[in-house]
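Left out: one protein chain. Kept in place: all the others.
Here is subunit A:
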């Protein structure tokens, strides 16, 4: 009896210990540092000053707003593209759709930094060649102005994440009972009607998971941002994570950067909770 009781603890305690050590403790230390003027080597307590300055810092607000815009656009696009991919590969069961599954998922296997460099080559060199060959101004000077820089990161991120989100949608699409669809077909429903009135409502839990994943990931985006534009041109594509890193390790304002990190944490938490609550309601 005694052994059984302790067996549970023996399994859980090591994991709890490491979570405490690696996540909880640094997190608490981080909260403390957000109230100091730490430069990485020395620090002293300065109260709420970092937060006061932060809300007047135009660069911080700018990169925060950019991140919100980016998250909004990429969450919508990733879910649309991911769902479209899922519908394509589940529509038939043949060799083509099977290989498409692999192809759509492949970008997810490559690391963010590498993807960034690959797309940088595409946007600058390949696009430049297309522009020169066909005299298309649309392909000229990508990543060299704020709007192409922004859309460049969106395209890269959508390309990377859609395959992953596709997997989630596939599993939920396959779980839809076949008989409901057959019944609809017998009643004379068109393909669009089947999609909107039968498949979509049953995909609600898939939306909850996918939205949560894409939202959290796009708020925290860093390495794709670093490899593709590195914040350029003139810091116009510097997202919040990159702003925090640069403030901490380039400017050495680590207490200040920590305060920005806390704000980011609060925002991701609040947004995620709202989103979860809303989609759960719809699911129910």
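Throughout what follows, a contact is a pair of C-beta atoms (placed from the backbone, for glycine too) under 8 Å apart; a residue touches a chain by one contact, two chains touch by 3 or more; residues count from 1.
By definition in this document, contacts and distances are computed from a predicted model.
Only one of "Transketolase", "Sugar ABC transporter substrate-binding protein", "Cytochrome ubiquinol oxidase subunit I" or "Dihydroorotase" fits the UniProt record of the hidden chain, and that name is "Sugar ABC transporter substrate-binding protein".
From the options A:30, A:107, A:205 or A:233, the residue with contact to the chain not on display is A:233. In the complete complex, the hidden chain is touched by one of A:111, A:141, A:177 or A:201, namely A:141. For subunit A, the residues in touch with the chain missing from this view are 37, 39-42, 59, 124, 140-145, 232-235, 246-247, 249-253, 256.
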